[in-house]
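Other chains dropped; remaining ones untouched in position.
Chain naming follows the written order as A and B, and within any one chain the residues start at number 1.
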Amino acid sequence: MERIRILITGGTFDKEYNELTGELFFQSTHTADMLRLGRCLLDLEIETLMMIDSLQMTEADRARILEHCREVPETRIVITHGTDTMAETAAVLGSGLKGKTVVLTGAMIPYTFGSSDGMFNLGTALAFAQTLGEGVYIAMNGLWFHWDNVRKNKQMGVFERLR
Amino acid sequence: MERIRILITGGTFDKEYNELTGELFFQSTHTADMLRLGRCLLDLEIETLMMIDSLQMTEADRARILEHCREVPETRIVITHGTDTMAETAAVLGSGLKGKTVVLTGAMIPYTFGSSDGMFNLGTALAFAQTLGEGVYIAMNGLWFHWDNVRKNKQMGVFERLR
């Protein structure tokens, strides 16, 4: 079985509720818990690259993600990412990376809030990472999108093709 | 977008707890709720074929599922199924069906019990149904299996390849 690397970058997926301040914040990723709940038996390497809201993500952060995707030994990579700028990061990876299958995914609701789309999205992302060919993709809403044909519709909170 | 049909046959996936008797039973499928939670935007047709524990599934039931897969207009089909005899049904479909992509999936824990693997499995199954070629497959534990190379390891509660 080919090992898949999961790169954590933060996003709603991993946000938590701070009951003292009433604000959302990051602690550590819940990806391992989610995979345990999904009884996932894939050969996985989970690595936290950053834990940020994707609205805070800079071009330097995106360059770092790209560099990291190039350096890791795995050719199949899933990236958890905030939804707001997921398409921007996908574009940076899509135009800069060769020879790998990268699938970005995220969630509209934090996993810790109980009724999240995160488990479903993580399932689709890991499945697409196993079966799609070389390229950079977004897995959201049960669908997969090429990096150069996707945007987040912020009014609807869903991803859609450009054309 | 190509329409995918989801055929419901029952299994732990859709079981509920009867608080008056303390027993598990079937009411109606939760698949539509799960897809809503997953913000799934696939073009789907959900159809309940039967609601049974897969240990109760007869050869006549399997023949009916096969016949149904042949008759429906969709060429991509996901089947929710109890895990105990999922491999048997996959074998009946695998040896009898041509020209379609069928992915069977299920859950070890009922969706209604809150910490189910069902959301994750449904995500993988729908992703595999979009990307795998003609054939009959099982999607469990984050993996996909060919119908003729899979069994449930009942001691461990996981699916594994035969060879």
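Definition applied: a contact is a pair of C-beta atoms (placed from the backbone, for glycine too) under 8 Å apart; a residue touches a chain by one contact, two chains touch by 3 or more.
What you see is a predicted model; the values in this text were computed from it and never measured.
Asker: Since every chain here shares one sequence and 2 of them are in place, how many copies does the full complex have in this file?
Answerer: Full complex, one repeated sequence, 4 copies overall.
We take it that only the chains that are shown with their structure count from here on.
Asker: Fitting on CA atoms only, what is the rotation between the copies chain A and chain B? Please report it in degrees, nearest 5.
Answerer: 180
Asker: Help me check something: in the complex, which residues belonging to chain B touch chain A?
Answerer: Chain B reaches chain A through residues 1, 34-35, 37-42, 108, 114-117, 119-128, 130-132, 139-144, 157-158.
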